[in-house]
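Here the complex is missing one protein chain, while the rest keep their positions.
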Amino acid sequence: MIVPAIEARSLGKQFVLARTSLLGARGRVTAVEDVSFSIPAGSTFGLVGESGSGKTTIAKMLLKLERPTSGALLHEGLDIFAQDKAQEHNYRRHFQAVLQDPYGALSPRLSVGMIIAEPMLALGIATRREALDNACRMLELVGLRRDAVSRYPHQFSGGQRQRIAIARALSINPKIVVLDEPVSALDVSVRAQILQLLKQMQDRFGITYIFIGHDLATVHYMSSDVGVMYFGRLVEIGNARSLFQRPLHPYTRKLVALSNLQERVSKSDFRGELPDPVNPPSGCSFHSRCPFSTERCLNEVPLLRDAPSHRRVACHYFEDIETGRRTA
Amino acid sequence: MTALSRAASGRVASLLMRSRPWLRNKPVMALVFCSLLIIAAVFGDMIAPYGVTEPDFAASLSPPFWMQDGSNAHLLGTDQLGRDVFSRLIGGARISLITATAAIFVAGTLGALLGLIAGYFGSIPEAVIMRLADAFLALPFILMALALVAALGSGLGNIILVMIFANWARYARLVHSEVLSIKQRDFVTLARIAGVSRMRIAVRHVFPNAINSVAALAALDFGRAIILESSLSFLGLGIQPPDVSWGSMLADGKSEMQFAWWLTVWPGLTILAAVLSFNAVGEWLKGELDPRSML
Partner (left out) sequence: MSNSSDIEPVLKVRGLTVAYGPLERPIRAVADVDLTVKSGEIVGIAGESGSGKTTLCTALLRALPVNARVSGTVHFEGRPLFDMTEPEMRQLRGRKIAMILQNPMTSLDPLFTIGNQIEEVLRTHHAKVPARKLRDRTIELLRRVHITAPESRVRQYPHEISGGMKQRILTAMATSSSPSLLVADEPTTALDVTVQEEILVLFQEIRERSGSAIIIITHDLGVIRRVCDRIVVMYAGRIVEEGPTEEIFAAPRHPYTRGLLNSLPVLKDDAIVLSSIPGQVPNLSDLGPGCAFAERCSSVVQGCTERMPPEVPVGPDHRAFCCRLLDRS
């Protein structure tokens, strides 16, 4: 049995809020609840969701910037939150990230060369000279010129800065890279360039990607498997291609309909707002906005159930919705 | 202040700028005056026609050269002891600039360092340092100066100490808030992810970006420091004779204001011009150093 590169087991994260009054109880917000997935090495796992879905919290846990309050996160079979110093050092070596904002990702006062070299130096795997040489090579790899090594971030555009960020992330040959909305802040006509670059890098170095986004089409483009998150839970998970072709959960169906594709897709009626995280609704968190909801949805939380082609859906009625036996 | 400086630069400057485009957008008059002050401070002994304490009883209280009884020997007049006002202005430049520079440099460095520690490490260091800063900012300057002088005596060194006490907290506050916002930026998060140590992140990433605004504050502070020093000297808490400061000249000339107006007007105008000029240069520097251009 091949050990997956990353595995999440009933991952959960609760935040405690500040007190609003001296004697009042402290509110709790459940950002992530009972999330499980398994990512084979060298593949891309996509995580789709909107604000409040919990996808950013999962990213932070993967990068060990937050600790889960329940469940476990495993890397090659071992719990990443039960590491000693040496193991943690090793983990950092293999786990990098490219974040959303290209303008905040690069330290304004360091040269591009030093920015790319820093992880190598921090992890002690190269001398200064070696690191800078490697930086030049990385720049060429991401489609920039070698002379960029001595220039400063403010001299580059958003797309170019993102390339530099990618060069930095890949400079230490990580096994896994977390991509958190890496192209959302870039011009539309440039996004594909960056995504294609990321794919090339994956093909060349066998990196495992975790691609987080809010646009299903883009996530689908990059990923082999996709998990759809809503209000802290996984509502659907399965193969990207078939999920996009045949979405089963009402929320996923909506996301597919709203994907920014070239052809016009019909829009279905969809009212309501995201519920309040401090006072979560009972039962299925989606029931207030779901055109198919019933009494059962209000009272019973749907768990992920198996569906054909290795899909799992958290909806009481997905079979009926699909066959048309249940309508809005 | 700036509008006034700009107005003062006015017509002469715009004429200059038209013929020399590289002068555009710089506060020309202010820069010129600041340079003159700096030259006076450094080379004062060689430029001044007379010694700062050189008395000339025969010419005591002579008015500026264009008035009746004035002479070309003493262009701006003399004081009760016949000391040349112009030379004393030049001498005062040295004192004012030295105190201002030393005070701002030390207060700035100390304040910035404390602000960095408070902002970066948080919890107890932050609580202690920021409450201290609040306390210092709440103290009225003159009272604090009086207390310190009473305890330590007057004189150049102690005056600089007083000014450091009065100023460090503002730098600490500024750097503290800058650090807090920089800590949130992605490049700091990414450095943590890359395994960079906390110390290194502080030194390499946070601190260099936090001090952008310090330079701008310091530049603007110069004018303020000059006023502080002049005020202290005017009150007799500052430098003591035989050293001369514009503020002490004001104090000395106060009694003769009705008849020997030149004893107070010249130092007063010099203080005004110095502060306006340094403020104008400071504003210009602030524009040049705008961190947004660094993004």
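In this document, chain identifiers A and B correspond to the written order of the chains, with residue numbering beginning at 1 in each.
The criterion applied here is as follows: a residue touches a chain if its C-beta (ideal position, glycine included) is under 8 Å from a C-beta of that chain, and two chains touch if they have at least 3 such contacts.
As the structure is a computational prediction, the values presented were derived from the model and not from experiment.
Listed by label, the shown chains that the missing chain touches in the whole complex are A. In the complete complex, the residue from A:41, A:72 or A:258 that touches the missing chain is A:258.
Only one residue from A:79, A:187, A:203 or A:306 touches the chain missing from this view: A:187.
Considering the full assembly, A:215 is the residue among A:7, A:215 or A:236 that touches the omitted chain. Residue A:244 is the one among A:45, A:91 or A:244 that touches the chain not shown. Touching the missing chain, out of A:30, A:56, A:100 or A:160, is residue A:160. By the touch criterion stated above, the residues of subunit A touching the omitted chain are 50-51, 157-160, 187-193, 195-196, 214-215, 217-218, 220-221, 241, 244-245, 254-255, 258-264, 267, 270-271, 273-274, 289.
One rule holds for everything that comes next: only the chains that are shown with their structure count from here on.
Subunit A and subunit B have centres, each the mean of its CA atoms, that are 52 Å apart. Taken together, the subunit B residues at the contact with subunit A in this complex read 185-187, 189-197, 200, 204-205, 208-209, 291, 293-295. Touching subunit B in their complex are the following residues of subunit A: 63, 65, 89, 92-93, 95-97, 99-101, 103-110, 118-119, 122-123, 153-154, 165, 168, 172.
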